[in-house]
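One structure is given below, represented as structure tokens, and several questions about it will come after.
Subset of chains shown; positions unchanged.
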Amino acid sequence: MSKKPYIRLDKDNAAVLLVDHQTGLLSLVRDIDPDKFKNNVLALADMAEYFKLPTILTTSFENGPNGPLVPELKEKFPDAPYIARPGQINAWDNEDFVKAVKATGKKQLIVAGVVTEVCVAFPVLAALEEGFEVFVIADASGTFNAMTQQAAWSRMEQAGAQLMTWFGAACELHRDWRNDIEGLGTLFSNHIPDYRNLINSFNTLTAGK
Amino acid sequence: MSKKPYIRLDKDNAAVLLVDHQTGLLSLVRDIDPDKFKNNVLALADMAEYFKLPTILTTSFENGPNGPLVPELKEKFPDAPYIARPGQINAWDNEDFVKAVKATGKKQLIVAGVVTEVCVAFPVLAALEEGFEVFVIADASGTFNAMTQQAAWSRMEQAGAQLMTWFGAACELHRDWRNDIEGLGTLFSNHIPDYRNLINSFNTLTAGK
């Protein structure tokens, strides 16, 4: 049990780390359906952009079989620090990456990547060791199978990471719908088909009012 | 491991919080079958009524796509505090809600809602932070999918919440069948088909005795 029960995401104190979402590595992800996974990763990116969270991109060996970063992420964050690691498996072993993280001045790290037990878990554990508050976006992270996923989750939980999903993180960052109803509604409508349907039904019914 | 192994539900010291069981939001729930989920939510409501536990209702944006509170809950608790939140996502960020909770004078909170990782987890974590003993009714709370559910459970467990189901909570509150055999039996018969069958078989066989 953590000492402080509620460590809460704060949009003024959080940065996003997107680790190794590369076109080759994605073929290894089998603990989550590809349509769903693509949607979750893009939703997380849209969330980072919406809340203007400093975002850091990194890749592993992108000129080899692992393949390039998925183009959508590159295009969304053209000015973000982009660390193409020359060989370090744990991004936290790369000085430039850690410098970029620390340069954000944030104490909360929102992390997602491929594959969960390596590209996510290793920097997560290292960041916890250095005192960061770490939030893993479980549904924008993927790996080989359910057994691997569960072992990775267990290791990160034991070390004090908090497991969340992109939707939960967005809600915790936003705090109050009145801060911007349309903005948050659009984010949800674009990435949650059931919510989009609710909005479309509602808009149709109230259109003539 | 919690310091005190057995924190036990006490019917004289517990309140029930029903968070955002709204007709629109329910279409998002896919980690539990709709027939089963409806039954569990109504069973929890019947349990709250049966044990005369102070119960608090709250909704999020009920005039928008999220839809109104399910009518059965409104009807069962006509005099309960009902906080239609104007925008706060975490019910605990709403002063009226927290006041209502504290006005019950209870130290144990039984919480269920939709969706688990937001509408349930956020006030659960906040209540733990303030020293309440919190019991999550897992089977009357729902969310998008199993992965989200598991991440939400993990976060609440780490913070010290206890995961229960409505049946377990009812048993722990009742303590002894002799307090009211018929009342508890009726609650179970109405919401557990297998138990209802046992009772019907039994009654038929002993009818002539």
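Which chain is which? They are A and B, in the order written, and residues in each are numbered from 1.
Keep this in mind: a contact is a pair of C-beta atoms (placed from the backbone, for glycine too) under 8 Å apart; a residue touches a chain by one contact, two chains touch by 3 or more.
Just so you know, these numbers come straight off a predicted model, no measurement behind them.
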| item | value |
| --- | --- |
| Per this structure file, total copies of the shared sequence (2 shown) | 8 |
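Keep this in mind: only the chains that are shown with their structure count from here on.
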| item | value |
| --- | --- |
| Rotation angle superposing chain A onto its copy chain B by C-alpha atoms, nearest 5 degrees | 90 |
| Between chain A and chain B, centroid-to-centroid distance (C-alpha), Å | 31 |
| Contact set on chain B toward chain A in their complex | 1-2, 24, 27-28, 60-61, 64-67, 86-90, 93, 115, 117-118, 121-122, 125-126, 128-129, 144, 147-148, 150-152, 154-155, 158-160 |
| In the complex with chain B, residue positions of chain A that touch it | 1-2, 4-6, 8, 32, 138-139, 153, 157, 162-165, 167-168, 171-172, 174-179, 181, 192, 194-195, 197-199, 201-202 |
